[in-house]
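Note that one protein chain is taken out, while the other chains of the complex remain in position.
Every chain is named by a letter (A, B and C) in the order it is written, and numbering of its residues begins at 1.
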């Protein structure tokens, strides 16, 4: 582990940060969260052409930039900081990683270039309501009939599932259990028998969908039945990305709390001069820095293909989730009444924190997973 | 439930409080905690003759005062407040309650008058190391041989076990399990085969002993084998008494923290004027009052023989334990360096809080017990 | 009708639609009002605060004019104290009242005003002297809300409801005879309103979540209020709805999970202990005993309970906890709880202010050196 970013990585961060600041003021976030797709196609296009974020982690042979998990996580942190509304998480991180992890070379050649060019957006449909995104939660079975793989079942919590051009999904061999018999598939968004519904969630800035597969013909991604390990690793990588996104949001909240406490005057003093507020902020800084350290270390582990990845992914996700929610709650408190209003931006982050808290499983589950990975 | 004390009860509290204040300054506590027995025989004698605390809850027909659990808990709270070193908890509360709950009339007539007169001190030996004081934890078996009941085994955490004149203990019928086959016995302190050893504990103000029964002849207390319910009820009553003792100690700690914060000057101000200290104290007050409410309600339930007693005993014990420890920790913190010194009295309460935290089982165990009693 | 029998508010003076009941019955109002649970305080509550304030500080003309309208429910009132620039620091308000020949001119802005959109009268606290310390330059008025100079705008919260209003005064007019108490003596009058507000709130908390009203008058009123109070339907959710935790745990089956069970247990312990503490306070009050600390802790305890409840609800709902509306558990009620609980530690005085009050007034701890206590208001730094 390096425990530090390279100069290039720090410059990359600045570039992304600048783009987010320029393109995603809260007015934009508010406009987009009210739309169906939840992002601005033009801005996304600009982001693809200018920085190529959509394929930052895709190997060059598939048209990507060939960077690693660290750069991807840097991007996630900055997007999270600005609550940037984009398909990056749903399409590039979730679906893109799944294709990289589960696909054979021909599958990658088949699907990744369009993702890299920014021409196509994908979504990843794994969970069926349990919320853990693990193999145990995959109940949908695939069936092989007259040369086709067919899917019948329901998937939920699908990020950007309604707006994606194609869906990467997971089903299991009939009569298989656990990690055995797991198979990845790709389904075109307009495939007959696929119905998609936007879910009503507490976080309008991240669109989730419920998909119904009614005997839908699907193309296999990787060797059907052998996808268990890929599923595990895919979600671990996504946990790390989410953890980094969360610490970005938490940092922004803390900044806003400190700033407001510095200008808000009560009893003839800036409220930031009262220990009740001041010590809260110091405590939040500690929590945010601890969560950052975990998120960064997990990103390094992901980048280095470290055997510790599963444990560190769980640790960083759990710590980031607690920290983000705590910071959001306290930032509302520090703002007082105004922090509970719709005009104030704090609630946008609070809701992102709250929805991220449960994504891929809650903290209790992740702590347990961490211990098991450490043979404790 | 009345949710208030009667005028008589409040007067009784004042009497006990005054006695404790006069007889148990911290210099006395420190002197006594260094002794073997851990209490002052003369002071105890005075307490017996003047207030009759040793038999407050013993029915008049057995020489007691015939008051109920509420009065006993009031006494416990005041003794806890002053960290009064006395045999009340070990002898009157633990052993006395056991005799009342487990004994037949003849057993009570046999043992209680000497307790009521203050001539004898008893101890209760139940736990064998598990720390839960429940029937499952009773492994020692009794054996009936040539007309005598004989005990072979080990008991620990016996309050005042070394100084007691007689030991009330619990064993089980060979091959019985759980609440079945539980039997109470009384063993004279000088019985052949009984060896007693003072335990080294973190709380010098409460003497605990380990007892070894090597084929000791014991007198049955109640119907041998039918003691399961009595055991359960005995410990529930003792939990309530301990909870009340703990809130007394917590209140005293809070008082001392508030007082010190009012006189200790740093940066030209009393530290109590800093929100960091002030808000801590307000938070502690809330916790202490909540714990008191629970302890008082549990005392009422004990007094009224309410079916809710087991759940309320568990609730009050757990809440008092968390509150006492939290208050002790914060009181040390508010005192700063001096609060960590031996001269300062805070650590005496911290240690009592720490030892009480684990007595009869820790909070996690009590929370679970509460839920089960509520069919949750 | 009922109002005239005196049974509407038995503890009021005989002269004013009351029966001179002993003050030990004062809680009656609170309890009765609390029967509407969260609904009550929103409307009928505020009205009762006006009544309590006028009974103590109003002159006979004002009592004659307003009390009956309050009791019969003819008039709706709102409280115009808080301002964007003065939340915790209420006495730092800057809405001005300038004396004219026979009336006062009001200019400024208020916020967090419940019911302003359908109130006919407002209890207004405004600054009349800027050259004295802040508490000493305030005056209390009854303002007619239905006039050109008063504009009411709804204020939307993060949970989607709009329960409060911003109220803007531009050359609004208050006739001289609508001044309550003395000029520059408004702070003590406001304290009466606030004291009653606390009592109502405590009463409600003591009752826990929404309860059924009893008696004709409450039935009518409750029905009528159902529509009026739509904006306040989330108030019970703000308190975390601990009452739903066990059933939800059973519903989802996770109440067998040992870790979640601990969270449920911690919540129940906190909730019970809070209720018992409130009961202790009420019993002491009934017995005419001096109020102990337990009487001042209700609001702070409510914050703890609400947070513990939100935590338990989140664990119990698991992945579903991010779903809202008809997609979410209990048709979105859980989501509404999670998005409403943050308000409990702010509304009606933040937890920080509560800590100050408890430490200084109950524990008698030293006050902070005040930057603003004795300065003329115009010299105090402000937003």
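Quick note on the criterion: contacts are C-beta pairs under 8 Å (C-beta built on N, C-alpha and C of every residue); 3 or more make two chains touch, one makes a residue touch a chain.
None of the values given here were measured: they were computed from a predicted structure.
Of the listed positions B:57, B:233 or B:351, the one in contact with the omitted chain in the full complex is B:351. Note on the undisplayed chain: of the listed residues A:182, A:270 or A:348, the one touching it is A:270. The residue from A:291, A:313 or A:328 that touches the chain not shown here is A:291.
Across B:27, B:200 or B:375, the residue that sits in touch with the chain not pictured is B:200. Listed here are the chain B residues that touch the chain not shown: 127, 129-132, 157, 199-203, 208, 210, 263-269, 271, 274, 276-277, 329, 332-333, 336-344, 346-347, 350-351, 354-355, 357-359, 361-362, 364. If you put the missing chain back, the residues of chain A touching it would be 1-4, 258, 261-262, 269-270, 272-275, 277-279, 281-283, 285-286, 289-294, 296-297, 315, 318-319, 364, 367-368, 370-371, 374, 376.
Contact residues of chain C toward the unshown chain are 257-259, 262, 369, 371.
In this text, only the chains that are shown with their structure count from here on.
In whole angstrom, the spacing between the mean C-alpha positions of chain A and chain C is 41. Taking each chain's centre as the mean of its C-alpha atoms, chain A lies 53 Å from chain B. Separation between the centroids of chain B and chain C, computed from CA atoms only, is 43 Å. Touching of two or more other chains is recorded for residues 274, 276 of chain A. The set of chain C residues that touch two or more partner chains comprises 352, 355.
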